[in-house]
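Below is one structure; the comments refer to it alone.
Every protein chain except one is present and positioned as in the full complex.
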Amino acid sequence: MLGVELLSLVVSLTPAEKLNRQIVRVLTSFFCGKLDDMATIKPALNGLATLTLLQSFSPVEAVVTIEAIFRHIKMKSIVQDQRFKVFSIIDSVMAFHRDVLKNMGKQFLDGYINLAEGEKDPRNLIVAFAIARVILIEFDISGHVESMFNILFCYFPITFRPPPNDRYGISTDDLRMALRNCLNATPAFGPLAIPVFLEKVSAGSRVTKKDTLQTMAVCLPVYGSALARVSARKLWNALKLEIFQPVDPETEQEALKTTQILVKTIYMDEEEALEHDEDIQGLARDACEECVHILKEPEKTQAKPAIKILCTFMTTTPSVARYTISQAVPHLVRLFLTPDEASTREPTLLLLSDLIAAARDSTKKSSLEDADPPLLPYKDEVLGVFIVGLKLITTRNAALSGLKVMATTKRLLSDEELGFIVHNVNEIIQADGEELYESIEAILEVLTIISDIAPRHVVEQTLPLLSSSLPDTAPARDDATGREKCWQTLTTLSKLCIQTELFEQLVIRLTTKLDLLCFPSSEQMLSVSADPEPTAAYAHMILKALAQALSTKVKGKHPDIAKYLDRLVPIIFNVFVSSAFLSEEQMIVAKEPRLVQVAAEIINFVVQSVPSEKQRFYSVELSKAIIDGNVSTIAEGFQKAAKSERFSIFDASTTSAKRNILALLSAAVISLHKEARLSLRDVSGFLEMLLRWVLDIADNDIQKLAALHIVSSILNRQVEDLSVFLNTKLDVYWNTEIVNDASPLPRRRWAIKTWIWITKALLVRKHPLAMKLTEQLYDAFDDEAIGWDAAKAIGQIPSPDTVLTKANHAEVKLIPLLLRGLDLPDAEIRSNIIDTFLAAAEGETPEKSLVAEHGVTLVNAMLKNCVSNDVSSTQVRISALRYLAVLPSIVRYDILHPHKATVLRELAKVLDDPKRAVRKQAVDARTNWFKYKG
Amino acid sequence: MDVDLPYKPQWNTGHEDRAWHVAWNPAKPLLASCSADKTVRLYSYASSSNEATPGLEFQLITSIPTGHAKTVRSVAWAPAGQTLATASFDSNIGIWEKEADEWECISTLEGHETECKCIAYSASGTLLASCSRDKTVWIWEVHPDGDFETISVLMEHTQDVKFVSWHPIEEILASASYDDTIKLYIEDPSDDWYCFSTLSGHTSTVWSLAWSPGTSSYLASSSDDKTVRVWRRVAEHKWECVLVLGGHDRSVYSVSWNKAPKSVRKSTPGCLGWLASAGGDGKVLIWELSEPILEDNTSGNVSLLPPRHKLIASIPSAHGVHDVNSVVWCPREGYEDLLATTGDDGYTRVWKIVPTT
């Protein structure tokens, strides 16, 4: 026995080229001879497993080996590892000497079936299923269908659960897939399999149902249309049950998918032969009739699954789809026009809308994309029904969703018909009652869709309608209704005017209005001067609307934003720069800091969307403006002041209004790409100047922050050129400006803010100094005057901002620092830190979580932060609860299991928080923890 | 009368989930509570060794993980105080004895089809009764060495049976049910056990029962109808409702009746003892009951008059905002003024009823 073992070991260690045919033959015969002895079976199998992989292992040995295995091995009397070897040997022979096995014919099949029968180990089954699939596909199994069926279907459905810490890592799904690949390997299984499927799907648990449905979906096409046709009734009856009385949405979805495949399988090959859609017979016809019958009561629950089935039919075969439409659409149209009860009208439209959406989607991504849409023959009736529905308040939203579908169906509506829809929608906008509010979102959607296809109608009909309702002068102070109306119109415009042409129109119309407001005619000047605030607020709304539209466009990455660098940005600069030049005594609307801020947002949106080559040119002009005070090339518009005059922002003698312009310049600077950065002769000197300017000259927060944003973004882009600045100047700055008691407190606070923005820039670049600068703030905690600000800074450093947009939160090293910050007394700090954790949680999974090792600390910290008696800030409590709600999805259960009871108990107390918003989060967090299971 | 502070500070060790029921050991200073957390907790008590805080000190001595698969709904001590029985929603009954410092399950009684809700030992300790949502009441004969024999299965109720209780002297068994009735059973010497009387009057589920102390010619019952009813034995086999006590705003889950402390018994002629009730409103009410006194000039019958009753103490929010699930007087001589309660908060609390000074 020892000899066999030794030999087997030697063989496994001998280089393959040393084992020639002769030796392999002798060894094979030797090991085969040892298979009948329980004492030597293990090393013999090991030896054979090595040999079968060798090139010198010939077909003759293959037969010898297989025959010996069939003759001697009793699978039931050997252990799992040895059985695994047996399967591995057969698998190797199957891979290298498949023809030998095929030639063995019945002998091999009988032997293998006998051997594989009753295997229970998952690792072995994975190999066995792989072997079985090859046999089913490539071997002549005509005499073995039933026995192959028996040794495979006995495992269906797979109910195996991997043991904890399973060393082979075989999942239930691995086994399911491997088995499925056998079940669908041959059409011969069909007649035997259908009854099994029917039984499992109706009697099974949720998991079994799902598995069976998915298996049917992959098997039915293989089993073929003839079988599908004869089993259609039975299969449909079973599937129907899962759709009309679904155990859960997922199973319902699977059942629908399987139904689709069943219908496809049945009708695919007769598609060609069919002359008229009306000739459709069998399942599709019957099922269609059944569903249409159910649709007679569109307001009942069963109507939903019925329409889902009909929708599914859209993606089967073209003739089935056309037939379905020809049955269902006219039926629903009739139902709408002659309802027994008005209340059935809304559900009817919704069902119709679902159906035509499925019809629309059926031709996507297929060869049919260029064909006529299946709805075409019924277009007029359907459009008519939706237009009628539009006029009634109760059916309006349903009609709008239907119109949306029609408008998005390619080649369905003519330009004229789209105009007709816009016309009808405009009528609702014009009527402008309370009800408009209920439908505005849906209306905007329809108009937006149409403006993508045929912008003309919206530009010519809707835009004038909306903008004419905006007054040229601001609503008076006491005219709250007028103001509300303005804002609603502007909001509508900002949502509607996203498409290229519409946005262009919006910019023209709104900038004109803005100019009128900021530079009123002399007769209006009087009233504006008397009370400038309403005008400023109105101008602010207009800027906001522009910013909102731009924000949507930025999210959608619209390429046309870039051109507004020439069209919108100069106008904005012109308005604000010119206003800054007007004499100090004049009441100037655009000097209002709130307006400056929105204007900066707009500039930021545009510049960030400009490609870097174009940015490079712009950056040259921008540098001129910042350094030389020459704004003539970046400002353009009706006002001439900006063209002719120069101003130097950083001069101590300049006015505050001019200094505010830095906010606009900064908004542009921070959007520049690295390669389009400002052209500065002495970067370090410029930064130092800005730091001084912040503390010595700048006179409001807008200016100071604008300067710090520039500092931060320059550092971020050019950190490698600034080592001197970082290594020498910062230490001095720390000592003279931050920890220096003699310095006035407000100055020291701004010095800390400066520190924050410098550190932020370094953190994003993963610069080692970032940690040091952060640590340094902890040193300032003991300082009576600024300790609190230093603490606050800790929370602000990693928190997300709009200046350094690159995700900077997932900095692992910072986690312990941040955790320390969660104990600080200030709510704002903690809120910042928690938000940072929340942002970091995105993309985290239990398998790969940065915070897992701190899970317990985080749970305790968050629990402390969500109790209203101790934490007065609503925002902090909400943030803490949000984070608690997220934890179960990002930390493995076993780590937090011991804390589950405590969390549930503590959260129970938070359910009684005085604030509704907090309670809502507490309920959601608690629900997630209830669901949190191993 | 006044209510002393509960002894909670000394033993701040509640269950992890709702505490359902509590039972005083009749012989030793021991208290057992049971819970939805599937454990039984045992507490001991002794006079305080600290002079600053006189009174009793309670201490958790062990928490028994019963091995029941579901909630342990109730616990009962055998009269000798050596054996503890547990009734669980897993439908089984556990019998526990202390062996070498460890509480061991010496026997598991299976038979009920669904949740077992209550168990009770007869006064002699030779019979054990149990009841279940399966509508049955079982009577088991207790043999030595943890051996039990089913001697009767009573299927009288039409709904769940919530509670069983033995008469303190005679072998009369009472059961209370979701069918709103109370049934009384005795053994027919020549035949099986049988129900000899059904007490109707409550308008909803009857949750619990308590016999008056001593010769016990009264039975109290508490109900989902928010009342406590007191029934009097008017003939050998005949009981009638003589008193309805209100005062609760929600279901009355528990009622307990014990003799009053010696001083009270002496000063109150015909004293029937103290009756405590508690329930979903979180309140514990304590009544003093005594036999009615027949006025000299009336020719009536004492049995027509209700017992005299007065509310002597009330504990609002005994377990904070939580329901009180059980209230039980200490049966030991000299400790008659001690009352234990359990609540949905998982705690067991002990209260001492003292005269107002």
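Should a chain be cited, it is by its letter among A and B, assigned in written order, with residues numbered from 1 in that chain.
The rule is simple: a residue touches a chain if its C-beta (ideal position, glycine included) is under 8 Å from a C-beta of that chain, and two chains touch if they have at least 3 such contacts.
One rule holds in what follows: contacts and distances are computed from a predicted model.
Missing chain, UniProt protein name, picked from "DNA ligase", "DNA replication complex GINS protein PSF2", "Vacuolar fusion protein MON1" or "MIP18 family-like domain-containing protein": "MIP18 family-like domain-containing protein". Partner chains of the missing chain, restricted to those shown and counted over the full complex, are A, B.
Here one chain is not drawn; of A:Arg483, A:Lys553 or A:Arg677, the residue touching it is A:Arg483. Contact with the omitted chain, checked across A:Ile393, A:Ala431 or A:Leu911, is made by A:Leu911. Annotation: of A:Lys209, A:Lys544 or A:Arg748, A:Lys544 touches the absent chain (contact as defined above). Across B:Ser122, B:Thr136 or B:Ser222, the single residue that touches the chain missing here is B:Thr136.
Touch with the hidden chain on the side of subunit A covers residues 241, 245-249, 252, 294, 297, 299-305, 346-347, 434, 437-438, 477, 480, 483-484, 487, 533-534, 537, 540-541, 544, 594, 872-875, 908-909, 911-912, 914-917, 919-920, 923-924, 926-927, 930-931.
Subunit B meets the missing chain through residues 18, 36, 70-71, 73, 89, 111, 113-115, 117, 133-136, 150, 153, 155, 160, 162, 178, 204-205, 224, 250-251, 280, 321-323, 344.
Everything below uses one rule, namely that only the chains that are shown with their structure count from here on.
Centre-to-centre spacing of subunit A and subunit B amounts to 59 Å, using the average Cα coordinate of each chain.
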